[in-house]
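Below is a structure I'd like to ask you about.
With one protein chain held back, the other chains of the complex are shown just where they sit.
Chains: A and B, in written order; residue numbering restarts at 1 for each.
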Amino acid sequence: MEMIKTQDLTFTYPGAEGEGNTRALRGVDIEIERGSFVVVLGHNGSGKSTLAKTFNAVLLPSGGKVYVEGMDTADEALLLEIRRRVGMVFQNPDNQIVANVVEEDVAFAPENLGVPSAEIRKRVDDALEAVGMSKFVKHAPHLLSGGQKQRIAIAGVLAMKPECIVLDEATAMLDPVGRREVLAAVEKLNREQGITVVLITHHMNEAEHADRVIVMNDGIVMMDGTPREVFTRKKELENIGLAVPDTVSLLFSLREAGMDVPVDAITVEECADVILKNLT
Amino acid sequence: MLKDITLGQYFPGDTLAHKLDPRTKLLVTVLYVVALFTAKSYIAYGLLILTLVLAVRISHVGAKALFKGLKPVLFIIAFTALLNLFYTPGTELCRFWIFRITVEGIRAAITMMLRITLLIMGTFLLTYTTSPIRLTDGLESLLNPLKKIRVPVHELAMMMSIALRFIPTLIEETDKIMSAQKARGADFETGSLMQRAKALVPLLVPLFVSAFRRADELATAMECRCYHGDEGRTKLNVLHYQTRDYLVLGYYLAVVVVVIVLR
Partner (left out) sequence: MEEIIRVENLTHTYGEGTPFCRSAVQDMSLAIRRGEFLGIIGHTGSGKSTLIQHLNGLLKPTSGRILLGGEDIWADPKKIRSVRFRVGLVFQYPEYQLFEETVYRDIAFGPTNMGLSRDEIDRRVREAARFAGLSEDLLEKSPFALSGGQKRRVAIAGVIAMEPEVLVLDEPSAGLDPQGREELLANIRAYHRERGTTVVLVSHSMEEIAKNVDRIIVLSDSHVLMSGTPREVFARGDELMSAGLDVPQVTRVAMKLREGGLAISPDVYTVDELSAELIALKRGGGRAC
């Protein structure tokens, strides 16, 4: 069974007075497989963030359905279970921290779920270890860097023992170091614990190691495939306001000049490799 | 700059006082205050001063910090003392101009000064040895029985702890907004009271807007982590009374009894 499935999903934000409604999602049908690492790309306003918020019932569909492991997100009785299974990390690191001490913040979710005290302790320690923040257990979260705060947020979600973690532009406000830390943390969780990861972003290079890339534009899915498949559609991506990594631009440029190089060597290493092969 | 403010002057430590259950500390502070205001005889006051000294010793508070805690209230102490000194009826000792000093006046002034000083020092010790979070936990636990009469104890405690958590964040944000507005020529320092109040608008509006946005985002984040009120909620750190708590509570109860008896 898929982790998440949407069926003809539409969502409309009610408009302010005198303005029309905004149709953020105009019919989305996707299935997210368990254990996969999916990146959802799109410019601001493409609907990618709205889509993410329907995955754990923060937003309910205006039309169509969203299923989490078969459970309908519109079913109120299942709300808590759905949110336990699909955890979410948000963009602003500060506005998801509830407590004054790291361990208390990570404990927040299991406390809400009525987990016994001793078990909470174990979950908190395990979660912090999984994101590499064990030594900060008694620290004050507001003194941490952006990347560290986001990792605490991830730990807070992990403590619920979720099946899936959705990161809603969780790296947008971070510096390059923080971004790397967060990506490394979720890649590790996906690899080692089989947690499904859905990463919403507008940074192409974050999709380098994904299993699948979904490109949103104007409320619909425009492209859906492996990073290699998607990145090579350079013109289309540029038309909708996204930029391919420089490596891909370079390969395209070489190809246009007649060199026989593949355009899907997206990482620096791969790109250099194929060029060297061609020239030596 | 503004970042240097630490709320309630909590200093982390490993003393006996730090290790006491926060509920114990809250209760004994209340008991101490009751004793302070019921005390009449000199022996009673002596006992109360002794108790404070003991408390200071086991919290390892420096005398300097303790007296710094008194600074804000020095004016009130002086004012109350003078009021009592000059306006208590009784056996006159001396008089000059419109002021009369009586024996009772002197005694009242001294007792008032003593009471306020000991009161401030006592509560200072409470906040010095107990982190805001622990205080809130302790308060929530003590007030729990009130849930039976529908007092929203959990909600109030949650509000308090979230407020405490955001104080440093909001201070940081205030700093940033002030810098940004100063960079456009805002002047928060000079001018009449009226001018300075107006100058606060570019600071307060963004701060409020931001606070509302934060609240909204935080609420969503909390719900995504399955927050649904008090029902079925457990805690990571459960409060447990230890032997030392019972001993300390016992001691303070005894002090109260003695003080009452000595009236």
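To be clear about the criterion, a residue touches a chain if its C-beta (ideal position, glycine included) is under 8 Å from a C-beta of that chain, and two chains touch if they have at least 3 such contacts.
All of these numbers come straight from a predicted model, not from anything done at the bench.
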From B:13, B:90 or B:206, the answer for touching the chain not displayed is B:206
Which of A:71, A:140, A:184 or A:275 touches the missing chain? It is A:275
Per the whole complex, from A:60, A:74, A:118 or A:177 the residue touching the absent chain is A:177
Missing-chain contacts on chain A, rising order, are 16, 43-45, 145, 172-173, 175-178, 202, 204, 241-243, 245-247, 249-250, 253-254, 257, 259, 268-269, 271-272, 275-276, 278-280
Logged for chain B, residues touching the omitted partner chain are 4, 173, 176-177, 179-187, 201-202, 205-206, 209-210
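The rule is short, and it goes like this: only the chains that are shown with their structure count from here on.
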Cα centroid separation, chain A vs chain B, in Å, comes to 44
So, in the complex, the side of chain B touching chain A is made of residues 131-133, 161-162, 164-165, 168-169, 172, 213-214, 217-218, 220-228, 232-238
Note: in the complex, chain A contacts chain B through residues 56, 58, 80, 83-84, 87-88, 90, 92, 94-101, 103-104, 107-117, 120-121, 124, 140, 142, 156-157, 160
